[in-house]
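Of the protein chains in this complex, one is absent; all others appear in place.
When the chains are written out, they are named A and B in that same order, and each has its own residue count from 1.
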Amino acid sequence: MTQPLIKLTDLSCERDERVLFEALNLSIDAGDLVQIEGPNGCGKTTLLRLLTTTSTDYSGNILWQGEPIDRVRLDYLNQLLYVGHLPGVKKALTPRENLGWFCGMFQGHQRCSVEEALEQVGLFGFEDVPCYHLSAGQLRRVALARLFLTPARVWVLDEPFTAIDKQGVANLERLMAEHASGGGCVILTTHQDMMSEGVRRINLRDFAPINTGAAVQYHMEGS
Amino acid sequence: MGWQWFHRLGSPRWFYEKTDAWIPWLAVVSFALLAVGAIWGLAFAPADMKQGNSYRIIYIHVPAAFLSLAGYYIMAISGAIGLIWKMKLADMVMKCAAPIGAVFTFISLVTGAIWGKPTWGTWWVWDARITSMLVLLFLYLGVIALQQAYQHQDTANKASAILALVGTVNIPIIYKSVDWWYTLHQPATIKFTSESTIHPSMLYPLLTMVIGFYCFYALVLLISTRTEVLEREKKTRWVNELAAAKAAGGKV
Partner (left out) sequence: MTRGEIPMGSAGGVTDNVPSIGAGFMATLRRDLLIAVRHRGELANPLMFFLMVITMVPLGISPEAAVLSALAPGMIWVVALLATLLSLDSLFRSDFEDGALEQLLMSPQPLYFQVLAKVFVHWLITGVPLTLMAPVLGVMLSLPSAGYWPLILSLLIGTATLSLIGAIGAALTVALRKGGLLLSLIIMPLYVPVLIFGASGVRSAIEGFPYLGTMAVLGAFLALAIVLAPLAAAGALRISING
(Lines give C-alpha, C1' and ligand atoms only; values in the text may rest on other atoms or scores of the structure.)
Protein backbone atom coordinates (compact mmCIF):
# COMPACT_ATOMS: atom_id res chain seq x y z
CA MET A 1 0.00 0.00 0.00
CA THR A 2 1.43 3.36 -0.90
CA GLN A 3 1.03 6.16 1.57
CA PRO A 4 -0.16 9.50 0.25
CA LEU A 5 2.61 12.06 0.61
CA ILE A 6 0.40 14.53 2.44
CA LYS A 7 -2.90 13.79 4.03
CA LEU A 8 -5.22 16.36 5.54
CA THR A 9 -7.89 14.90 7.76
CA ASP A 10 -10.78 16.91 9.15
CA LEU A 11 -8.74 20.08 8.93
CA SER A 12 -10.39 23.28 10.03
CA CYS A 13 -8.97 26.70 10.58
CA GLU A 14 -10.31 29.73 12.34
CA ARG A 15 -8.86 33.19 12.09
CA ASP A 16 -10.04 36.35 13.84
CA GLU A 17 -13.03 34.47 15.27
CA ARG A 18 -14.10 33.44 11.76
CA VAL A 19 -14.01 29.88 10.47
CA LEU A 20 -12.24 29.90 7.11
CA PHE A 21 -12.73 26.27 6.23
CA GLU A 22 -13.69 23.14 8.09
CA ALA A 23 -13.81 19.37 7.64
CA LEU A 24 -11.23 19.57 4.86
CA ASN A 25 -10.11 16.08 3.86
CA LEU A 26 -7.54 15.78 1.16
CA SER A 27 -4.90 13.29 0.20
CA ILE A 28 -2.06 14.35 -2.02
CA ASP A 29 -0.14 11.54 -3.67
CA ALA A 30 3.13 11.51 -5.49
CA GLY A 31 2.44 12.82 -8.99
CA ASP A 32 -0.35 15.18 -7.95
CA LEU A 33 -0.65 18.75 -9.14
CA VAL A 34 -3.16 20.41 -6.86
CA GLN A 35 -4.55 23.83 -7.50
CA ILE A 36 -6.27 25.48 -4.53
CA GLU A 37 -9.07 27.72 -5.72
CA GLY A 38 -11.56 30.04 -4.15
CA PRO A 39 -12.47 33.69 -3.88
CA ASN A 40 -10.25 36.17 -2.05
CA GLY A 41 -10.28 35.74 1.70
CA CYS A 42 -11.41 32.14 1.64
CA GLY A 43 -8.19 30.96 3.27
CA LYS A 44 -5.99 29.88 0.35
CA THR A 45 -2.88 31.52 1.73
CA THR A 46 -3.78 30.39 5.25
CA LEU A 47 -3.98 26.79 4.06
CA LEU A 48 -0.56 27.13 2.46
CA ARG A 49 0.76 28.57 5.74
CA LEU A 50 -0.50 25.48 7.53
CA LEU A 51 1.20 23.27 4.94
CA THR A 52 4.46 25.15 5.36
CA THR A 53 4.19 24.95 9.19
CA THR A 54 4.43 28.73 9.60
CA SER A 55 1.04 28.66 11.24
CA THR A 56 -0.12 25.99 13.63
CA ASP A 57 -3.56 27.39 14.37
CA TYR A 58 -5.65 24.52 13.11
CA SER A 59 -7.58 21.59 14.37
CA GLY A 60 -7.48 18.26 12.61
CA ASN A 61 -4.43 16.53 11.24
CA ILE A 62 -1.79 17.19 8.64
CA LEU A 63 0.12 14.00 7.96
CA TRP A 64 3.39 13.67 6.10
CA GLN A 65 3.78 10.09 4.88
CA GLY A 66 1.43 9.00 7.62
CA GLU A 67 3.04 10.94 10.48
CA PRO A 68 1.77 14.21 11.96
CA ILE A 69 3.96 17.00 10.62
CA ASP A 70 4.87 18.40 14.01
CA ARG A 71 6.43 15.03 14.86
CA VAL A 72 8.55 14.76 11.71
CA ARG A 73 8.96 18.48 11.24
CA LEU A 74 12.56 18.77 10.06
CA ASP A 75 12.27 15.70 7.85
CA TYR A 76 9.16 17.18 6.27
CA LEU A 77 10.66 20.64 5.89
CA ASN A 78 13.69 19.18 4.17
CA GLN A 79 11.29 17.84 1.54
CA LEU A 80 9.39 21.12 1.24
CA LEU A 81 9.97 24.08 -1.00
CA TYR A 82 7.83 27.16 -0.72
CA VAL A 83 7.67 30.16 -3.02
CA GLY A 84 5.37 32.84 -1.70
CA HIS A 85 4.30 36.38 -2.45
CA LEU A 86 7.58 37.66 -1.09
CA PRO A 87 10.63 36.50 -3.04
CA GLY A 88 12.82 35.95 0.04
CA VAL A 89 15.74 37.31 -1.94
CA LYS A 90 18.21 39.65 -0.26
CA LYS A 91 18.68 42.69 -2.45
CA ALA A 92 22.18 43.40 -1.22
CA LEU A 93 23.38 40.06 -2.52
CA THR A 94 23.77 38.68 -6.01
CA PRO A 95 21.52 35.88 -7.32
CA ARG A 96 24.42 33.47 -6.95
CA GLU A 97 24.91 34.39 -3.28
CA ASN A 98 21.18 34.21 -2.59
CA LEU A 99 20.88 30.73 -4.04
CA GLY A 100 24.06 29.72 -2.23
CA TRP A 101 22.30 30.47 1.03
CA PHE A 102 19.33 28.28 0.12
CA CYS A 103 21.58 25.40 -0.80
CA GLY A 104 23.43 25.74 2.51
CA MET A 105 20.17 25.67 4.42
CA PHE A 106 18.78 22.58 2.79
CA GLN A 107 21.85 20.43 2.45
CA GLY A 108 20.09 18.13 0.07
CA HIS A 109 21.50 16.99 -3.21
CA GLN A 110 21.47 19.89 -5.55
CA ARG A 111 19.94 18.84 -8.84
CA CYS A 112 22.04 21.20 -10.90
CA SER A 113 24.53 23.99 -10.35
CA VAL A 114 23.40 27.46 -9.33
CA GLU A 115 24.54 28.78 -12.70
CA GLU A 116 22.42 26.27 -14.60
CA ALA A 117 19.40 27.07 -12.46
CA LEU A 118 19.80 30.78 -13.14
CA GLU A 119 20.19 30.08 -16.84
CA GLN A 120 16.98 28.04 -16.76
CA VAL A 121 15.02 31.01 -15.44
CA GLY A 122 16.57 33.36 -17.99
CA LEU A 123 19.01 35.11 -15.72
CA PHE A 124 22.15 34.11 -17.62
CA GLY A 125 24.62 36.94 -17.25
CA PHE A 126 22.97 38.27 -14.10
CA GLU A 127 24.64 35.82 -11.70
CA ASP A 128 26.83 38.45 -10.09
CA VAL A 129 24.65 41.52 -10.42
CA PRO A 130 23.41 42.74 -7.02
CA CYS A 131 19.70 42.04 -6.76
CA TYR A 132 18.73 45.66 -6.20
CA HIS A 133 19.53 46.20 -9.89
CA LEU A 134 16.98 43.57 -10.88
CA SER A 135 13.31 44.16 -11.71
CA ALA A 136 10.44 42.68 -9.71
CA GLY A 137 10.00 39.95 -12.31
CA GLN A 138 13.67 39.10 -12.22
CA LEU A 139 13.61 38.91 -8.41
CA ARG A 140 10.79 36.40 -8.67
CA ARG A 141 12.83 34.45 -11.16
CA VAL A 142 15.68 34.26 -8.67
CA ALA A 143 13.21 32.83 -6.17
CA LEU A 144 11.85 30.40 -8.76
CA ALA A 145 15.34 29.25 -9.71
CA ARG A 146 15.22 27.27 -6.46
CA LEU A 147 12.73 24.95 -8.14
CA PHE A 148 15.51 23.79 -10.43
CA LEU A 149 17.97 23.31 -7.59
CA THR A 150 15.90 21.63 -4.96
CA PRO A 151 15.50 17.91 -4.42
CA ALA A 152 12.39 18.63 -2.31
CA ARG A 153 9.38 16.51 -3.19
CA VAL A 154 6.67 18.89 -2.05
CA TRP A 155 6.37 22.22 -3.78
CA VAL A 156 4.04 24.78 -2.27
CA LEU A 157 3.66 27.76 -4.56
CA ASP A 158 1.58 30.82 -3.74
CA GLU A 159 0.76 32.70 -6.95
CA PRO A 160 3.97 31.60 -8.69
CA PHE A 161 3.05 33.24 -12.00
CA THR A 162 2.83 36.80 -10.69
CA ALA A 163 5.12 39.14 -12.62
CA ILE A 164 6.28 36.33 -14.93
CA ASP A 165 5.93 36.66 -18.71
CA LYS A 166 4.08 34.18 -20.95
CA GLN A 167 7.13 32.20 -21.93
CA GLY A 168 8.18 31.95 -18.31
CA VAL A 169 4.72 30.70 -17.30
CA ALA A 170 4.85 27.97 -19.92
CA ASN A 171 8.31 26.89 -18.75
CA LEU A 172 7.15 26.82 -15.15
CA GLU A 173 4.13 24.73 -15.96
CA ARG A 174 6.28 22.26 -17.83
CA LEU A 175 8.67 22.12 -14.86
CA MET A 176 5.82 21.42 -12.46
CA ALA A 177 4.46 18.65 -14.64
CA GLU A 178 7.94 17.11 -14.82
CA HIS A 179 8.33 17.36 -11.07
CA ALA A 180 4.99 15.68 -10.49
CA SER A 181 5.69 12.85 -12.90
CA GLY A 182 9.06 12.36 -11.22
CA GLY A 183 7.38 11.41 -7.96
CA GLY A 184 6.85 14.79 -6.34
CA CYS A 185 3.76 16.86 -5.77
CA VAL A 186 2.87 20.48 -6.33
CA ILE A 187 0.31 22.48 -4.39
CA LEU A 188 -0.34 25.92 -5.76
CA THR A 189 -2.71 28.82 -5.86
CA THR A 190 -3.09 30.89 -8.96
CA HIS A 191 -5.67 33.05 -10.64
CA GLN A 192 -4.48 31.99 -14.07
CA ASP A 193 -5.81 29.04 -15.96
CA MET A 194 -3.40 26.15 -15.90
CA MET A 195 -2.62 24.60 -19.26
CA SER A 196 -1.34 21.32 -17.86
CA GLU A 197 -3.45 18.22 -18.01
CA GLY A 198 -4.40 16.45 -14.85
CA VAL A 199 -4.50 19.39 -12.49
CA ARG A 200 -6.64 18.59 -9.45
CA ARG A 201 -8.71 21.59 -8.49
CA ILE A 202 -9.78 22.00 -4.89
CA ASN A 203 -12.21 24.80 -4.24
CA LEU A 204 -11.94 25.97 -0.65
CA ARG A 205 -15.40 27.43 -0.87
CA ASP A 206 -16.76 23.88 -0.68
CA PHE A 207 -15.32 23.64 2.81
CA ALA A 208 -16.45 27.02 4.07
CA PRO A 209 -18.97 26.92 6.90
CA ILE A 210 -22.56 27.17 5.67
CA ASN A 211 -23.38 30.47 7.34
CA THR A 212 -20.25 32.39 6.41
CA GLY A 213 -19.94 35.66 8.25
CA ALA A 214 -22.89 34.91 10.52
CA ALA A 215 -22.65 33.89 14.14
CA VAL A 216 -19.84 31.42 14.66
CA GLN A 217 -20.64 28.59 16.96
CA TYR A 218 -18.24 28.03 19.74
CA HIS A 219 -17.00 24.52 19.22
CA MET A 220 -17.43 23.53 22.86
CA GLU A 221 -21.07 24.43 22.78
CA GLY A 222 -23.44 21.70 23.83
CA SER A 223 -20.72 19.60 25.36
CA MET B 1 -10.94 11.75 33.20
CA GLY B 2 -8.58 13.72 35.37
CA TRP B 3 -8.02 16.14 32.52
CA GLN B 4 -11.64 16.81 31.85
CA TRP B 5 -11.95 19.63 34.35
CA PHE B 6 -8.88 21.22 32.81
CA HIS B 7 -10.41 21.30 29.35
CA ARG B 8 -13.75 22.36 30.74
CA LEU B 9 -11.96 25.23 32.42
CA GLY B 10 -10.64 26.15 29.02
CA SER B 11 -14.14 26.81 27.82
CA PRO B 12 -14.92 30.49 28.29
CA ARG B 13 -18.61 29.75 28.52
CA TRP B 14 -18.19 27.22 31.31
CA PHE B 15 -15.97 29.68 33.13
CA TYR B 16 -18.45 32.51 32.72
CA GLU B 17 -21.39 30.53 34.00
CA LYS B 18 -19.50 28.90 36.86
CA THR B 19 -17.96 32.05 38.22
CA ASP B 20 -21.21 33.96 38.19
CA ALA B 21 -22.00 32.67 41.67
CA TRP B 22 -18.53 33.42 43.04
CA ILE B 23 -18.61 37.14 42.44
CA PRO B 24 -20.92 38.21 45.31
CA TRP B 25 -19.16 35.93 47.80
CA LEU B 26 -15.74 37.14 46.80
CA ALA B 27 -16.94 40.75 46.95
CA VAL B 28 -18.37 40.32 50.45
CA VAL B 29 -15.31 38.52 51.77
CA SER B 30 -12.78 40.93 50.30
CA PHE B 31 -14.59 44.09 51.38
CA ALA B 32 -15.17 42.68 54.87
CA LEU B 33 -11.50 41.76 55.24
CA LEU B 34 -10.37 45.11 53.88
CA ALA B 35 -12.71 47.01 56.19
CA VAL B 36 -11.71 45.01 59.26
CA GLY B 37 -8.02 45.20 58.42
CA ALA B 38 -8.11 48.91 57.68
CA ILE B 39 -10.02 49.89 60.83
CA TRP B 40 -7.90 47.57 62.96
CA GLY B 41 -4.67 48.80 61.44
CA LEU B 42 -5.47 52.48 61.37
CA ALA B 43 -7.39 52.89 64.63
CA PHE B 44 -6.46 50.06 67.00
CA ALA B 45 -2.92 48.95 66.22
CA PRO B 46 -0.35 50.73 68.40
CA ALA B 47 1.81 53.52 66.98
CA ASP B 48 5.38 52.66 66.06
CA MET B 49 8.08 53.72 68.51
CA LYS B 50 10.28 55.47 65.97
CA GLN B 51 7.94 56.30 63.10
CA GLY B 52 4.81 57.21 65.05
CA ASN B 53 1.67 56.93 63.01
CA SER B 54 3.27 57.28 59.59
CA TYR B 55 4.12 53.57 59.50
CA ARG B 56 0.41 52.79 59.15
CA ILE B 57 0.74 53.16 55.39
CA ILE B 58 2.22 49.66 55.38
CA TYR B 59 -1.33 48.39 55.61
CA ILE B 60 -1.69 49.40 51.98
CA HIS B 61 1.92 49.44 50.85
CA VAL B 62 2.93 45.92 51.86
CA PRO B 63 -0.12 44.07 50.49
CA ALA B 64 0.12 46.03 47.24
CA ALA B 65 3.81 45.18 46.94
CA PHE B 66 3.07 41.47 47.54
CA LEU B 67 0.41 41.49 44.87
CA SER B 68 2.44 43.34 42.30
CA LEU B 69 4.97 40.52 42.29
CA ALA B 70 2.43 37.72 42.67
CA GLY B 71 0.36 39.35 39.92
CA TYR B 72 3.29 39.18 37.54
CA TYR B 73 3.67 35.47 38.16
CA ILE B 74 -0.07 34.90 37.80
CA MET B 75 0.09 36.74 34.47
CA ALA B 76 3.14 34.82 33.27
CA ILE B 77 1.82 31.42 34.33
CA SER B 78 -1.52 31.95 32.63
CA GLY B 79 0.38 33.18 29.57
CA ALA B 80 2.42 29.98 29.61
CA ILE B 81 -0.72 27.85 29.91
CA GLY B 82 -2.19 29.75 26.97
CA LEU B 83 0.94 29.14 24.89
CA ILE B 84 1.39 25.48 25.73
CA TRP B 85 -2.19 24.21 25.78
CA LYS B 86 -3.58 26.84 23.40
CA MET B 87 -6.19 27.66 25.99
CA LYS B 88 -8.10 30.80 25.09
CA LEU B 89 -9.26 31.45 28.62
CA ALA B 90 -5.70 31.52 29.94
CA ASP B 91 -4.84 34.12 27.30
CA MET B 92 -7.73 36.23 28.48
CA VAL B 93 -6.66 35.93 32.12
CA MET B 94 -3.16 37.01 31.13
CA LYS B 95 -4.42 39.99 29.20
CA CYS B 96 -6.57 41.13 32.13
CA ALA B 97 -3.91 40.47 34.78
CA ALA B 98 -1.41 42.85 33.18
CA PRO B 99 -3.14 46.20 33.84
CA ILE B 100 -4.35 45.08 37.29
CA GLY B 101 -0.85 44.09 38.31
CA ALA B 102 0.52 47.36 36.94
CA VAL B 103 -1.98 49.31 39.05
CA PHE B 104 -0.96 47.44 42.21
CA THR B 105 2.70 48.08 41.41
CA PHE B 106 1.93 51.73 40.92
CA ILE B 107 0.03 51.85 44.24
CA SER B 108 2.93 50.30 46.07
CA LEU B 109 5.35 52.79 44.48
CA VAL B 110 3.18 55.79 45.37
CA THR B 111 2.55 54.62 48.93
CA GLY B 112 6.27 53.93 49.25
CA ALA B 113 7.00 57.51 48.18
CA ILE B 114 4.42 58.90 50.60
CA TRP B 115 5.93 56.83 53.38
CA GLY B 116 9.40 57.98 52.38
CA LYS B 117 8.57 61.65 52.90
CA PRO B 118 8.20 61.54 56.71
CA THR B 119 10.70 58.70 57.13
CA TRP B 120 13.59 59.86 54.96
CA GLY B 121 12.54 63.47 54.37
CA THR B 122 12.29 62.98 50.62
CA TRP B 123 9.77 61.53 48.21
CA TRP B 124 12.20 59.40 46.31
CA VAL B 125 15.18 57.39 47.47
CA TRP B 126 17.03 54.96 45.24
CA ASP B 127 16.38 52.19 47.67
CA ALA B 128 16.83 48.63 46.44
CA ARG B 129 13.21 47.63 46.90
CA ILE B 130 11.80 50.80 45.39
CA THR B 131 14.12 50.51 42.40
CA SER B 132 13.17 46.87 41.84
CA MET B 133 9.53 47.84 42.10
CA LEU B 134 10.06 50.53 39.47
CA VAL B 135 11.69 48.03 37.11
CA LEU B 136 8.77 45.67 37.74
CA LEU B 137 6.40 48.47 36.74
CA PHE B 138 8.41 48.89 33.51
CA LEU B 139 8.10 45.16 32.84
CA TYR B 140 4.33 45.39 33.27
CA LEU B 141 4.12 48.43 31.00
CA GLY B 142 6.16 46.61 28.35
CA VAL B 143 3.73 43.67 28.37
CA ILE B 144 0.74 46.02 28.14
CA ALA B 145 2.33 48.08 25.36
CA LEU B 146 3.13 44.96 23.34
CA GLN B 147 -0.39 43.64 23.89
CA GLN B 148 -1.84 46.90 22.58
CA ALA B 149 0.47 47.10 19.58
CA TYR B 150 -0.86 44.06 17.75
CA GLN B 151 -4.08 44.18 15.78
CA HIS B 152 -4.55 40.45 15.72
CA GLN B 153 -5.75 39.35 19.15
CA ASP B 154 -4.17 35.89 19.20
CA THR B 155 -0.79 37.20 18.15
CA ALA B 156 -1.00 39.94 20.78
CA ASN B 157 -1.70 37.38 23.49
CA LYS B 158 1.03 34.98 22.45
CA ALA B 159 3.64 37.71 22.00
CA SER B 160 2.94 39.27 25.37
CA ALA B 161 2.93 35.83 26.99
CA ILE B 162 6.45 35.25 25.69
CA LEU B 163 7.54 38.63 27.01
CA ALA B 164 5.96 37.89 30.39
CA LEU B 165 7.81 34.57 30.55
CA VAL B 166 11.11 36.21 29.66
CA GLY B 167 10.37 38.73 32.43
CA THR B 168 9.73 35.89 34.87
CA VAL B 169 13.18 34.46 34.25
CA ASN B 170 14.64 37.92 34.67
CA ILE B 171 12.83 39.12 37.79
CA PRO B 172 14.95 37.17 40.30
CA ILE B 173 18.11 38.27 38.48
CA ILE B 174 16.95 41.88 38.45
CA TYR B 175 16.04 41.78 42.15
CA LYS B 176 19.37 40.23 43.12
CA SER B 177 21.33 42.66 40.92
CA VAL B 178 19.56 45.70 42.31
CA ASP B 179 20.08 44.43 45.86
CA TRP B 180 23.78 43.99 45.18
CA TRP B 181 23.97 47.40 43.51
CA TYR B 182 22.34 49.01 46.54
CA THR B 183 24.71 47.50 49.08
CA LEU B 184 27.58 48.60 46.85
CA HIS B 185 26.58 52.23 46.82
CA GLN B 186 25.01 52.72 50.21
CA PRO B 187 25.88 50.69 53.23
CA ALA B 188 22.55 49.64 54.61
CA THR B 189 21.84 52.41 57.09
CA ILE B 190 18.13 52.76 56.52
CA LYS B 191 16.23 49.55 56.74
CA PHE B 192 12.64 49.00 55.89
CA THR B 193 10.51 47.66 58.70
CA SER B 194 11.98 44.23 59.04
CA GLU B 195 9.10 41.81 59.08
CA SER B 196 10.67 39.55 61.69
CA THR B 197 10.58 42.14 64.47
CA ILE B 198 7.11 43.44 63.78
CA HIS B 199 4.90 43.24 66.86
CA PRO B 200 1.93 40.85 66.63
CA SER B 201 -0.50 43.68 67.36
CA MET B 202 0.68 45.29 64.13
CA LEU B 203 1.12 42.03 62.25
CA TYR B 204 -2.41 40.64 62.54
CA PRO B 205 -4.14 43.60 60.92
CA LEU B 206 -1.42 43.48 58.24
CA LEU B 207 -2.14 39.81 57.55
CA THR B 208 -5.85 40.60 57.36
CA MET B 209 -5.10 43.30 54.82
CA VAL B 210 -2.86 40.99 52.80
CA ILE B 211 -5.56 38.32 52.58
CA GLY B 212 -8.13 41.03 51.83
CA PHE B 213 -5.96 42.37 49.02
CA TYR B 214 -5.56 38.89 47.55
CA CYS B 215 -9.33 38.41 47.59
CA PHE B 216 -9.83 41.84 46.08
CA TYR B 217 -7.29 41.04 43.38
CA ALA B 218 -9.10 37.79 42.59
CA LEU B 219 -12.39 39.69 42.44
CA VAL B 220 -11.09 42.35 40.05
CA LEU B 221 -9.34 39.76 37.87
CA LEU B 222 -12.51 37.68 37.73
CA ILE B 223 -14.74 40.60 36.78
CA SER B 224 -12.23 41.80 34.21
CA THR B 225 -11.82 38.34 32.68
CA ARG B 226 -15.58 37.86 32.53
CA THR B 227 -15.90 41.11 30.61
CA GLU B 228 -13.13 39.97 28.28
CA VAL B 229 -14.91 36.63 27.76
CA LEU B 230 -18.09 38.44 26.69
CA GLU B 231 -16.12 40.74 24.42
CA ARG B 232 -14.23 37.92 22.70
CA GLU B 233 -17.22 35.60 22.44
CA LYS B 234 -19.75 38.24 21.47
CA LYS B 235 -20.52 36.53 18.17
CA THR B 236 -21.43 33.21 19.75
CA ARG B 237 -24.96 32.13 20.39
CA TRP B 238 -24.67 31.75 24.15
CA VAL B 239 -23.51 35.35 24.60
CA ASN B 240 -26.31 36.59 22.37
CA GLU B 241 -28.85 34.55 24.29
CA LEU B 242 -27.42 35.89 27.53
CA ALA B 243 -27.68 39.45 26.27
CA ALA B 244 -31.25 38.84 25.10
CA ALA B 245 -32.17 37.40 28.50
CA LYS B 246 -30.57 40.34 30.28
CA ALA B 247 -32.39 42.80 28.05
CA ALA B 248 -35.70 41.04 28.65
CA GLY B 249 -35.03 40.89 32.38
CA GLY B 250 -34.21 44.58 32.48
CA LYS B 251 -37.60 45.58 31.11
CA VAL B 252 -39.60 43.64 33.67
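Methods note: a residue touches a chain if its C-beta (ideal position, glycine included) is under 8 Å from a C-beta of that chain, and two chains touch if they have at least 3 such contacts.
Keep in mind that this is a model prediction, so the values were computed, not measured.
Chemist: Which of the visible chains would the unseen chain be in contact with across the whole complex?
Modeler: Every shown chain touched by the left-out chain: A, B.
Chemist: Any idea which of B:L42, B:A70, B:L146 or B:L230 touches the chain not displayed?
Modeler: Among B:L42, B:A70, B:L146 or B:L230, only B:L146 touches the chain that is not shown.
Chemist: From the listed residues B:I174, B:I198 or B:I223, report the one that touches the chain absent from this view.
Modeler: B:I174
Chemist: Touching the left-out chain: which of A:G60, A:P151 or A:P209?
Modeler: Result: among the candidates, A:P151 touches the missing chain.
Chemist: Please output the residues of chain A touching the missing chain, sorted low to high.
Modeler: Those residues of chain A that touch the unshown chain are 2-3, 5, 29-31, 49, 52-57, 65-66, 74-75, 77-80, 82, 84-93, 97, 100-109, 111-112, 130, 151, 153, 179, 182-184.
Chemist: Could you list which residues of chain B touch the chain missing from the display?
Modeler: 83, 135, 138-139, 141-143, 145-146, 149-150, 152, 154-155, 158-159, 162-163, 165-167, 169-170, 173-174, 176-178, 180-181, 184
The rule we apply is simple: only the chains that are shown with their structure count from here on.
Chemist: Give the list of chain A residues in touch with chain B in this complex.
Modeler: Of all residues in chain A, those touching chain B are 16-17, 57, 215-218, 220-221, 223.
Chemist: Could you list, by residue number, the parts of chain B that touch chain A in their complex?
Modeler: Residues 11-14, 152-154, 232-233, 235-238, 240.
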